[in-house]
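Only a single protein chain was left out; the remaining protein chains are all shown in position.
Chains: A, B and C, in written order; residue numbering restarts at 1 for each.
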Amino acid sequence: MIVAMQDHATEENIQHVIERMVELGFNVHRTTGEIQTILAGVGTPSHFDVNEFKVLTGVQDAYRISSPYKLAGRGFRPEGTKITFPNGVVVGNEEVVVMAGPCSVESRAQILDSAKKVKAAGAKFLRGGAFKPRSSPYSFQGMGLEGLKLLREVADETGLLVITEVMEISQIEVMLPYIDCFQIGARNMQNFNLLRELGHVRKPCLLKRGIAATIEEVLLSAEYILSGGNYDLMLCERGVRTFETYTRNTMDISAIPVLKKLTHLPVLGDPSHGVGIRDLVPPMALAAVAAGADGLLMEMHPDPEKAMSDGAQSLYPEQLEKLMAQLRKLAPVVGRKIA
Amino acid sequence: MIVAMQDHATEENIQHVIERMVELGFNVHRTTGEIQTILAGVGTPSHFDVNEFKVLTGVQDAYRISSPYKLAGRGFRPEGTKITFPNGVVVGNEEVVVMAGPCSVESRAQILDSAKKVKAAGAKFLRGGAFKPRSSPYSFQGMGLEGLKLLREVADETGLLVITEVMEISQIEVMLPYIDCFQIGARNMQNFNLLRELGHVRKPCLLKRGIAATIEEVLLSAEYILSGGNYDLMLCERGVRTFETYTRNTMDISAIPVLKKLTHLPVLGDPSHGVGIRDLVPPMALAAVAAGADGLLMEMHPDPEKAMSDGAQSLYPEQLEKLMAQLRKLAPVVGRKIA
Amino acid sequence: MIVAMQDHATEENIQHVIERMVELGFNVHRTTGEIQTILAGVGTPSHFDVNEFKVLTGVQDAYRISSPYKLAGRGFRPEGTKITFPNGVVVGNEEVVVMAGPCSVESRAQILDSAKKVKAAGAKFLRGGAFKPRSSPYSFQGMGLEGLKLLREVADETGLLVITEVMEISQIEVMLPYIDCFQIGARNMQNFNLLRELGHVRKPCLLKRGIAATIEEVLLSAEYILSGGNYDLMLCERGVRTFETYTRNTMDISAIPVLKKLTHLPVLGDPSHGVGIRDLVPPMALAAVAAGADGLLMEMHPDPEKAMSDGAQSLYPEQLEKLMAQLRKLAPVVGRKIA
Partner (left out) sequence: MIVAMQDHATEENIQHVIERMVELGFNVHRTTGEIQTILAGVGTPSHFDVNEFKVLTGVQDAYRISSPYKLAGRGFRPEGTKITFPNGVVVGNEEVVVMAGPCSVESRAQILDSAKKVKAAGAKFLRGGAFKPRSSPYSFQGMGLEGLKLLREVADETGLLVITEVMEISQIEVMLPYIDCFQIGARNMQNFNLLRELGHVRKPCLLKRGIAATIEEVLLSAEYILSGGNYDLMLCERGVRTFETYTRNTMDISAIPVLKKLTHLPVLGDPSHGVGIRDLVPPMALAAVAAGADGLLMEMHPDPEKAMSDGAQSLYPEQLEKLMAQLRKLAPVVGRKIA
């Protein structure tokens, strides 16, 4: 941590700051310029709040130097994390993995039809929500346990893996037998209790970026899960909230190469929530893979107009097929291939 | 709901939209202009997604007319909600209620000292976190149950009410005997499972606005709690995330009069998280009350430099006293008084 | 325009709104539901402010139906706008045009070296600022007229076109003999006087999206230029301001397909300002073309560490060459080719 003192800070002010830094475990090196004194603290105290220093008398500003995250940083595992699933599918190598399916599990017929179409298109995972996070208490809340059973059944029948959202600690145990990957939704990216529990679980997780979460916050939330011992973790950019209202969110494509640089965890893109408009999903999916995504998570429904949720952004099966064909041509350009 | 068709929409397009609207339970009235057709759907279907209509062929745009929330809207209780606490304190009448205390309960000595100072300043509630939401898994996570007991003990000793954050469903039962009001943190504003549980509880709650939550989303989250039968609910503006980095958040003072207009629930302000810088807290507290807040939630620590969390934004006891004196003079100007 | 009255609006309120709508030139159709009245105004009044209606007594909300822009909308020119330059280069057909060069013209040697490298890489335009918009009055403000002359000279020598920023009405006349395309910077997207003047000029312009401009505002600014008779206009997404601080801006890749849908004007991407970090520029450039961009505007400097401005985001010549090679492979995947 660096603390820059104000031009006119007194020796007393400076000594006080040095004492606080030493108390925290820093070795303090002092640089005095013609007017300004800078205090450089080296070492890695376990816990400190840089904001505390910003408001001490005589301090102009304070900067944290070390990353607040350790296990999530690329330095911890420079070769990158690869997650291997029971049927041999790997996320995090040169193959780009596609996960697709409806927003919600609505019925046996719907989810089976979806699974077949998703499989035919070439995706590896079936997505579908059994427990739905709905902004309004009056909206469809999901089929629950029955939905989980249907997901497992149709996935086994078609040879797909299952990814679905967990919203509550009490659901973890219930879900374990039925799924291959837990999805942590944007609204739960800072549900620290939930993250901590999933850190103790030994099943892969996909962590979605919060609607206004910084890159650093994404990695700190990842740190919660990793610190519990669960290293089978993927991150997912799904759009952030901005002033623009034409699209549902603003998909931050740059988060993909930025995260690939900062962390060893695989990074996926969700263009469906990212833009929220069906016809914009294909270009954004192509953009995500062009930018280096390790995978895509997309919504497809056999009949979007009848969808109980997110129909407006769900691809038609034909759209998914056509997009997959384009992705197979695009991936090699950036040194990848579609799984 | 209104659906505006594009200029060149075909009769087939129009009929299809009308059918979907009728299926949902709308009575459809059609207005045809020289070029454009507008379909007005009246009635109140229980569930529909306006986004679904935006992407139908031939549709230019669709607009939801009715509020998505019913119980939270001011029309439901025009006289306003007043919450009465066991010792007679009321939130939601002409008295502005102040809640203050440290960010976290750190020790018996610290929380007792805080309580005395908070009481002396004239506040009615003691705040202090026993369960802390920390962005980093390495930060102090709170004293837990022991912290709750200390809160209750010192509050009883000084004649204050207790408000503290609940982060997990499993904590609700544990906390009930010790507290007077549950605080739902910004990161949990859309933890719908938690909200639903608190809706079944019969103890007051304070719901903080999410870091990037719209006014509508705040009211929909309130709706979750109200629909469970718990009407003792307060809302709290605590700053939203913007591009500005000088302050920790950007406190949206306008949310106070806006919410007072849209809902019957009391609306408080938290200038501590709102600005994140100690010396800016008093002006923002004054601004919040000038704008119509029903109360304030502020951080004060007997020795901010030693605080284990949020020291940089915690008021010194003298600052709190001085601010309370100013608030007592300001409140009458806007037809209120400090409780 | 649609005006939705509140549930309890009086007949007097309703009549008053109808009168105002009629005064503005609307034909008003009234739909009365069980509780609520909706007034649909059809016709196209030349000027009205929908916000004025939102605050009339009894009004719940008001919505503008028609696009506020006419000339910029795709309906005006469904086949799309193609801009032909003196040497035959076309922007807006299936060829993706690349524009590259340093942020500023710094010296003859620097701009000549840049031009050669840009040409060798396969770009069609040389960019370089002669008049620089600098946030600080103490920063390098550009070489001015001398810079323009150098741009023209080296561009002619290497067979490139010239694009450079115009900041002030008085510069237009000065610049005309030296350039092929005016660039309107993000900070001037709503400099309406400047836009109006450029609308009278008969030379192509590239309009950059403002740092927090909505898609609609971009098209309204385009409308200023088009309404002056200058139809040789291109738009450019260059990143918007959000809460994220790791990147300089957040590049809104979705703006590319959204604008391609809403307008007939060519849409380019500027990944250099979009992300602000050199090594992130190539993935974002690939993402932009994958998403449908008609061109790219990028910063390249022969020696970025010596650059007088924006060195941190300028590509090395080798990076530009390598990126161009990737773009040549990527473009056909989305039905394009690199010019």
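Basically, contacts are C-beta pairs under 8 Å (C-beta built on N, C-alpha and C of every residue); 3 or more make two chains touch, one makes a residue touch a chain.
The model shown is predicted, which means the values in this text are computed figures rather than measured ones.
Only one residue in the set A:51, A:81, A:139 or A:242 touches the chain that does not appear here, and it is A:242. By the touch criterion stated above, the residues of subunit C touching the omitted chain are 20, 46-47, 49, 51-52, 54-56, 68-69, 133-140, 167-170, 187-188, 190-193, 196, 211-212, 217, 220-221, 223-224, 227, 241, 248, 276-279, 304-305, 307, 309-313. Although one chain is not shown, part of subunit A still touches it, namely residues 2, 4, 7, 27, 29, 31-34, 36, 38, 40, 42-43, 60-61, 63, 65-66, 75, 212, 241-243, 245.
Interface residues of subunit B facing the missing partner chain: 212, 214-216, 240, 242-247, 250-254, 256-258, 261, 274-275, 279-280, 283-284, 286-292, 326, 329-330, 333-334.
Following the convention adopted for this analysis, only the chains that are shown with their structure count from here on.
With centres computed as the average of Cα coordinates, no chain lies farther from subunit B than C.
Copies subunit A and subunit C of the same sequence differ by a rotation of 180 degrees once their CA atoms are superposed, given in steps of 5.
For the pair subunit A and subunit B, the fraction of shared interface numbers is greater than half, so the two copies use mostly the same residues to meet. Centres computed as Cα averages put subunit B at a distance of 38 Å from subunit C.
If each chain is reduced to the centroid of its CA atoms, subunit A and subunit C end up 31 Å from each other. Counting partners per residue, subunit A has 212, 279 as the residues that reach two or more other chains.
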